[in-house]
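All protein chains of the complex are present and in place, except for one that has been dropped.
So, subunit A:
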Amino acid sequence: MSSPLSRRALLGGGLATAAAFGLGACGSNSGAGSTGGGASGAKPALQQWYHQYGEQGTQQAAKKYAAAYPDATVSIQWIPGDYDSKLTSGLSSGSGPDAFEYHLSRSLVSSKQIVPLDDLVADVKDDYNASDLEANSVDGQLYSIPMIIDPQMIYYRKSLLAEKGIQPPTTLDELIMAAKELTTPDVKGFFAGNGANTTGGALFPGIVYATGGRLLDAENKIGFDVAQVAEAVSKLRTLASDKSLLLGAPTDWWDPSAINQGLCAMQWQGMWAVPGMSAELGEDDLGVFALPAAVSGGQAAVVSGGWSAMVSAKAKDVEAAKAFTKWLWVDNLEDQEDWCLNYGFHIPPRISLAAKAEKLQAGVAAESVKLNADHGVQGNPNWTPSMNTAMTDAITRIVGKGADAQSELEGAVKKINAELDKTFG
């Protein structure tokens, strides 16, 4: 008879212990929160998130910068895989980072997930390109600090082009022709992403820029001519049917493995991979050109991407997170230089830093920087993921399935306009 009693006693005791643990945990949590509020003596704790960079040493560098910050304990989350989803769910649930890197979009602002950062750059505004600040602003307020600028274009093996007597293409038609001529049973002419034969791969949005258009214009209206983009996208279908594209490679376009392993002669790639490609192929064998003009009257295009630093509105201590972001991505020129030049190559957004970046002043890197200056087009925070889906779906139906380009793009434009109307009235 005593056994059920003792069992109950045991369970009761267990529950009490568990409750005590729970309360204890709550207590220590609130304790940490209050130190975050700026209690004297204890440093606030901050979480900083990065996507996984491909270059060796980047994670250690990020940790090193964080450890050197004197005014807070900063822990680094290095996120492999689907960074977008992890970050957006973290931000909306409140379990996300305090400071993080991302691409600015209007929805982050309208859903009040990030805070304005104008005051962080107030003293050094002149040291940034106006267009870089604009690409990081919504409705005239700066919400993100540019960390790195990543121009993306076409890198190629000089020796393979020279063998066939091919000059770097100056029109999309020439590029298609060159890809075809460079294709052998073992080497494909061009690698523009694993889905380039269906979705257009990495060639969108560059293909729009190469018609002379933009995704959205300054008034946030459709910024391209539908007929011209239709003509350009139809050419991608020719490219896809020529069997000159490398498809289904183990890594996608942003990794230089394909061109390094000799799987292709030309590859759409970011400047970040220049050190890796130069080491593998030899500086002399590596060349670069912008995505050539896609239609008559079009112009060469470079997709000018990059990452920017933001501060979560749900940060436990927004001011501390802002102070850290200012320290690392505005004031700390030494670490910015290290981040931009010692792993992959990125253009430093600070004009003064870019001017003295010696590694970017010779060879392919210098050419890439120049092409970016002449032809670079930045992202637009008002272009939403659903607009992107509408556009890439249309391109997939044109390139992958041979649907009528004009009517597909008109359908996408209708959808995009509906969304623009909803946002801008």
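The rule is short, and it goes like this: a residue touches a chain if its C-beta (ideal position, glycine included) is under 8 Å from a C-beta of that chain, and two chains touch if they have at least 3 such contacts; residues count from 1.
The rule is short, and it goes like this: contacts and distances are computed from a predicted model.
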* Protein name, per the UniProt record, of whichever chain is missing from view ("Acetolactate synthase small subunit", "Ferredoxin", "Multiple sugar transport system permease protein" or "Protein-arginine kinase") -> "Multiple sugar transport system permease protein"
* Asked: Among A:56, A:111, A:141 or A:167, which one is in touch with the chain left out?
  -> A:111
* Asked: Per the definition of touch given earlier, which of A:52, A:89 or A:296 contacts the omitted chain?
  -> A:89
* Asked: In the complete complex, which positions of subunit A touch the hidden chain?
  -> 4, 8, 11, 82, 84-85, 88-89, 92, 105, 107-108, 110-113, 186, 194-199, 243, 246-250, 263, 384-386, 389-390, 392-393, 396-397, 400-401, 411
